[in-house]
Every structure is written in structure tokens, then in C-alpha cells.
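Structure in C-alpha cells, see below.
All protein chains but one are shown in place.
Right, subunit A next:
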Amino acid sequence: MLTDYATIGLFFLLAISFPLAALGLAALVRPRSYFNREKMMPYECGVDTKGKTWVRFKVNYFLYALVFLAFEVETIFLFPWAVKFNCLGLFAFIEMIIFLIILLVGLLYAWKEGALEWY
């Protein structure tokens, strides 16, 4: 018998076949394409592209990613607590309230430091 995750793994292998079949079908029926320099340029509203695209990007996005990372890791700790909440006593309840307050303080700190501002 297959275990749950073995089934998911097999389903993943099957899922790979879906886009490959679609692209393969398209490759069979589409016309041959003719290339020239103009046609193969990136589309930027008909104007020739200027400068490099792969440049250093606005740091704002990175700050959001860092705050997200902290929150996401903390979210994982909340999952087991939420599932077993009804079986746990007062201790776990109060402990988790403290944990949520720490989370909130972290958010407020990031807010105060301006990591959540878009500029």
C-alpha cells in the first residue's frame, strides 16, 4: 500500500506530464517561426531597451522579505498549538498569548524602524 506522501510524490511525477504534454502538442501543430533581431528584442512598448535589466533592486522589497521570514517561522510554531488547543490547559494558552505579544512587539518594532514604509 502506498503511504500518503508516496502518493503525493507519484502525483507530482504525473503532474509533470501535464505541461509537457501541452507544450509537446503545441510543438507538433505550431508553424515554424522566423527570427530576426527586432522581433527577438524584449517588449518595452516598442522602444529599444536601454541599459541592463538585471540590476540591483530597490532595498524595500528585501526588508519586507526579512520581516516576512521572521513571521513565517513563528507561524509554523502556531500550527501545532492551534490544532491541539482544545486539549491543552491554561499554561499553553497563556504561553501562546505571550508568544503572540512578542510577535506583535516585533511587528511594532519593524513598523517604528520604518521597514513597513514604501518609499
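FYI, a contact is a pair of C-beta atoms (placed from the backbone, for glycine too) under 8 Å apart; a residue touches a chain by one contact, two chains touch by 3 or more; residues count from 1.
Simple rule for what comes next: contacts and distances are computed from a predicted model.
Taking the options "Sulfur-oxidizing protein SoxY", "Cory-CC-star protein", "NADH-quinone oxidoreductase subunit H" or "Tryptophan synthase alpha chain" in turn, only "NADH-quinone oxidoreductase subunit H" matches the UniProt protein name of the chain that is not displayed.
Interface residues of subunit A facing the missing partner chain: 1-2, 4, 7-8, 10-12, 14-16, 18-20, 22-23, 25-27, 29-33, 37, 39-45, 49, 53-54, 57-58, 60-61, 64-65, 67-68, 71-72, 75, 78-79, 82-87, 90, 93, 96-97, 100, 103-104, 107, 111, 116, 118-119.
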